[in-house]
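Note that this complex is displayed minus one protein chain, with the remaining chains in position.
Labels for the chains are A and B, by order of writing; each one numbers its residues from 1.
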Amino acid sequence: MITLASDFGSPYPAAMKGVIRRHTDAELIDVAHDLPRGDPRAAAFWLRFVLPEFPPAVHCAVIDPGVGTDRDALVVRAGAHVIVAPDNGLAMPPARALAADESDVEAWTVAVDDPASETFHGRDVFAPAAARIRAALDEVSETSNGSPDADAVAETLAAMDDLTPASDPVDVRFPEPTVERDDGGDEAAGGEDGDGDVIAVDGEVLAIDRFGNVITNVPGELVRGRDWIRVNGDLTPVAETFGAVDPGERLVTVGSHGYAECDVNDGRGDGAFDLRPGDSVRFVPDSVSL
Amino acid sequence: MITLASDFGSPYPAAMKGVIRRHTDAELIDVAHDLPRGDPRAAAFWLRFVLPEFPPAVHCAVIDPGVGTDRDALVVRAGAHVIVAPDNGLAMPPARALAADESDVEAWTVAVDDPASETFHGRDVFAPAAARIRAALDEVSETSNGSPDADAVAETLAAMDDLTPASDPVDVRFPEPTVERDDGGDEAAGGEDGDGDVIAVDGEVLAIDRFGNVITNVPGELVRGRDWIRVNGDLTPVAETFGAVDPGERLVTVGSHGYAECDVNDGRGDGAFDLRPGDSVRFVPDSVSL
Partner (left out) sequence: MITLASDFGSPYPAAMKGVIRRHTDAELIDVAHDLPRGDPRAAAFWLRFVLPEFPPAVHCAVIDPGVGTDRDALVVRAGAHVIVAPDNGLAMPPARALAADESDVEAWTVAVDDPASETFHGRDVFAPAAARIRAALDEVSETSNGSPDADAVAETLAAMDDLTPASDPVDVRFPEPTVERDDGGDEAAGGEDGDGDVIAVDGEVLAIDRFGNVITNVPGELVRGRDWIRVNGDLTPVAETFGAVDPGERLVTVGSHGYAECDVNDGRGDGAFDLRPGDSVRFVPDSVSL
């Protein structure tokens, strides 16, 4: 299996599929081709969310604002998964999500010899690299179109002539929210829990989905179970489901990725909360019962 | 084969495909992922139109405004087809279209044990249910990725531990137009034909497609063969093909689903006729030759 993700719209991804079909009959599954244009960080967010649902596969992800410049073409192994992508950071967050631990992630650069174009490496560099890797893995796999185990994947990649170990691939790290507690201790959300009650969380908008749901970096457990919360000052109900509020009403919920979302039932949260990717969002718990 | 339909846009359907691939290698075919948001009735209309083109398959359809509420997860057998969907009515019209007769439709609810999220049952409930059913059917099928016959499908579903017969699944019924005849008898279009000539048909807009074609619930035979018809008062040519009128001109035609459509050649009928889903539309035959 090869999954494909890009910001190419159509029909460019079909050109990549044609190229792949010259190398392998492996199944092709589209992840998305309307990812935010030229935004490796947004792509990293969505791939970190989607790719771990798949069994081991080769993932070809091309969000490539630097196409034709000297940025490298990267191959990242994460457990038995392989990501093929430009070296601009988009590969590393999903790789960490796919691997059992960070020591199970390793990266190579792909030799790129005189591609046919300087503007469509999806077709001329990444698709053929993904196809060749897929074909090599299929040779050592015991099941048709399945992947061998992580060790065999590592061995297979290490034996490929056109791969060179990459010492320092570009990485994207998502910001962690800051949690303020009533015993005075500020902390990063990811750290040891403080003793005091949470009095504020300062987070950031990571992404907006097609429904206009505003996905923040605030872990769901900081909002789950509350009745009301202030979002940048505005009192908002917290609910497990969209249907808990009337159509058109705002709510804070925990999305399927585990983060707090600012949403509107049957409407758009980005408009109602006036939030865009990268914006700051401050959650202040409020126990007022209206 | 598993077909997939939703209002999820991207990349959410890819998460469903990843989950399915952990259970089965069955072929995946997208029906649409841009169905009108949160609108089970519109989904029912389109699925009733598209699914009968397929040979027997498992169809996973997730338009789910009530996600996380206590609405059931439904499995509907229609002949040798199986639809997996939330119990909000979207499954029943396509099920009736897929079955030879209504007695060949039966429904179950799927036990849902503590899904991973309350907001993405496409991934956490419906995709795994469809995959498990597909895998179970493949075991009793004699052809790879084909479906067994209706009796074997019924037996297989009846034997699955996590399915419980559903006594009263939510249903959607599309409105029937009213036909007025010159002998004074009003009638429902679906009933016995009157003797008199049709002098008016009061229908409703069922859906708008990507071209802006306005699909009504008025059976094509009530307009076919006429030269002109008044649509909410405006005299409009009736034609078999778009090309029969000049680009930009309005026409009434019979769409591929068999209903009368209000269209514009190389333009948008919804704008030109000012019609939206649910709007009333009155057709009055007119024999004026201009």
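The definition used in the following text is that a residue touches a chain if its C-beta (ideal position, glycine included) is under 8 Å from a C-beta of that chain, and two chains touch if they have at least 3 such contacts.
This structure is a prediction, so every number in the text was calculated from the model and none was measured.
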item: Chain not shown: contacting residue from B:Ile29, B:Ala100 or B:Ile199; value: B:Ile29
item: Missing-chain contacts mapped onto chain B; value: 1, 3, 5, 29-35, 46, 49-55, 145, 209-211, 240-244, 253-256, 261, 266
item: Hidden partner chain, residues of chain A it touches; value: 8-12, 14-19, 21-22, 25, 28, 37-38, 65-69, 116-120, 123-124
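We take it that only the chains that are shown with their structure count from here on.
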item: Whole-Å separation of chain centres (CA-atom averages), chain A against chain B; value: 33
